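The complex appears here without one of its protein chains, the remainder shown in place.
Every chain is named by a letter (A and B) in the order it is written, and numbering of its residues begins at 1.
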Amino acid sequence: MKRYSFLELAKNAFSAHKNWGRQWRAPEPKAEYDVVIIGAGGHGLATAYYLAKEHGIRNVAVLEKGWLGGGNTGRNTTIVRSNYLWEESAALYNHAIGLWQGLSQELNYNVMYSARGVMMLAHTVHDVQVAQRHIHANRLAGVQNEWLTPEQAKDYCPPLNIKKDIRYPVMGAALQRVGGTARHDAVAWGYARGADDMGVDIIQNCLVTGIRRGADGAVEGVDTAKGFIKAKKVGVVAAGNTTTVMDMAGVRMPLESYPLQALVSEPVKPAFPCVVMSNTIHAYISQSDKGELVIGAGTDQFISYSQVGGIHITNHTIDAICELFPHFRRMRMLRNWGGIVDVTPDRSPILSKTPVQGLYVNCGWGTGGFKATPGSGHVFAHTIAKDEPHRINAPFTIDRFKTGRLIDEAAAAAVAH
Amino acid sequence: MLLVYCPYCQVERPETEFSCRGQAHIARPADPDTVSDEDWVEYLYLRDNTKGVYAERWRHIHGCGRFFNAVRHTVSDDFLAFYKAGEPMPDLDTLAKEAGK
């Protein structure tokens, strides 16, 4: 692999950039692989990368029905943070933060991880209690998170409206300084390039149509648009389509797939320095390097695979953005799109072995999977390679829904009295 | 903003008058004490989440308040049938064929 650097860029400028090689190949599938990963999004590609890099398993195929990075990886609002409440979640997302910090250098691909800070606003006494609980829990767990007064929040994010006369005045904020954003496409491409370089075959436009199991129930391989591919281990990383794929192996999943919308404004000069989230009034906003305000909206109330949501969902989010940042009213929406998010009953992911020998599943990231990409791939690769979970993903089983050992991030923000 | 038909009020109304309550025809076990943990998790959490024709529950929450069922295609979001609670689920394959999906 030709390493990327400024020098290399300068050198190539002299040859009119005619000599750059492919970032990844377009191979035809082999008859058999040690591991097949279904889904070439960020999580699937990262899994393949770490299988090759950390576990020496290079005979790996990543099968993708469309184009790599074309699902939620390329459709999210690129927020990275780890200030989750439960120790299990904080450990998982903080593991990812650790990897984000060196990811550009690790992949030799600038993923533009930018620790601009993620500020989560509190608007009610209950919000303040919840935020404080997070901050205390995070401090004990070694996860950076701190409390800001409304004035400190405004210092950190000058456009923020902290006037007391708005409908839900800002009572303070929890700030995670190591949180921020990254360039979503670059994450998929960087992992794809790295994995490909170590021999992983990334096979695009290759729909999986079946998962074959032998007489003993164990996985034997997958049927695809390009024929049968043998593999004793299959990892499913298919986000919104996980239910459909797991059905092929006869495994029912506690998932529902909802449309989730996001939108960007026209690009403007720097206007917004960090990431601001408000769970109470449903606003999520940052500004991309290109200058667009990137805004996350909510899910529709029904399941759908359409990648299109209702206008009332978008309206609701923009209401909140304009309330908190009233000078953005004259900014304009450039593009609005949707993804399909797979949501579990406790809003935490599943990173787990399954009742089927050789079948592994990584799903249920709901509305927030992008931030976990490196950590998720890293521990999922471990799970597949060793046939047992990494310490960090051990709690994220499918079984927890049966036993009741939930990791309930949504409940932790429960509405009060 | 979907257009939903309430079979009780017999009117079409915008989606915001309604509340979608997930997959239809999942009955709470009559005698929960006799149900295994596996079957209880099935009732609590496991849903078909079908990509295609799907029967789901809606409630006319800002109207008559009644629960009813609807069959919707989860890719096109087109509704194929609406029926009252307690009525049997129509044959989804037939509906799909009629709608040409």
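Simple rule for what comes next: a contact is a pair of C-beta atoms (placed from the backbone, for glycine too) under 8 Å apart; a residue touches a chain by one contact, two chains touch by 3 or more.
Just so it is clear, contacts and distances are computed from a predicted model.
J.: With one chain of the assembly withheld, which option in "NADH-quinone oxidoreductase subunit F", "HAD superfamily hydrolase", "ABC transporter substrate-binding protein" or "Sarcosine oxidase subunit alpha" matches that chain's UniProt protein name?
T.: Going by its UniProt entry, the chain not pictured is "Sarcosine oxidase subunit alpha".
J.: Which of these touches the unseen chain: A:Ile57, A:Met120 or A:Ile135?
T.: Hidden-chain contact among the options goes to A:Ile135.
J.: In the complete assembly, which of A:Asn59, A:Gln204 or A:Thr244 touches the absent chain?
T.: Touching the chain that is not displayed is residue A:Gln204.
J.: At which residues does subunit A meet the chain that is not included here?
T.: 4-6, 8-10, 12-14, 16-18, 20-26, 66-70, 74, 87, 102, 104-105, 108-110, 112-116, 123-126, 129-137, 139-142, 161, 165-168, 183, 185-186, 189-190, 204, 265-271, 281, 287, 289-291, 306, 308, 310-311, 314-315, 318-323, 326-337, 345, 400, 402-406, 408, 410-412, 414-417
J.: At which residues does subunit B meet the chain that is not included here?
T.: Residues in contact with the chain left out: 1-3, 14, 19, 21, 27-29, 31-33, 35, 37, 40, 43-44, 57, 59, 61, 65-67, 76-78, 85-86.
Rule of thumb we're sticking to: only the chains that are shown with their structure count from here on.
J.: Between subunit A and subunit B, what's the gap in Å when you average each chain's C-alpha atoms?
T.: It comes to 30 Å between the two C-alpha centres.
J.: Touching residues of subunit B toward subunit A in the complex: what are they?
T.: Spelled out, the residues of subunit B in touch with subunit A are 1-2, 15-16, 19-20, 22, 37-38, 40-42, 44-51, 54, 56, 72, 74-77.
J.: Write out the stretch or stretches of subunit A touching subunit B in their complex.
T.: Touch list, subunit A to subunit B: 241, 243-244, 252-257, 301-306, 308, 310-312, 345, 401-403.
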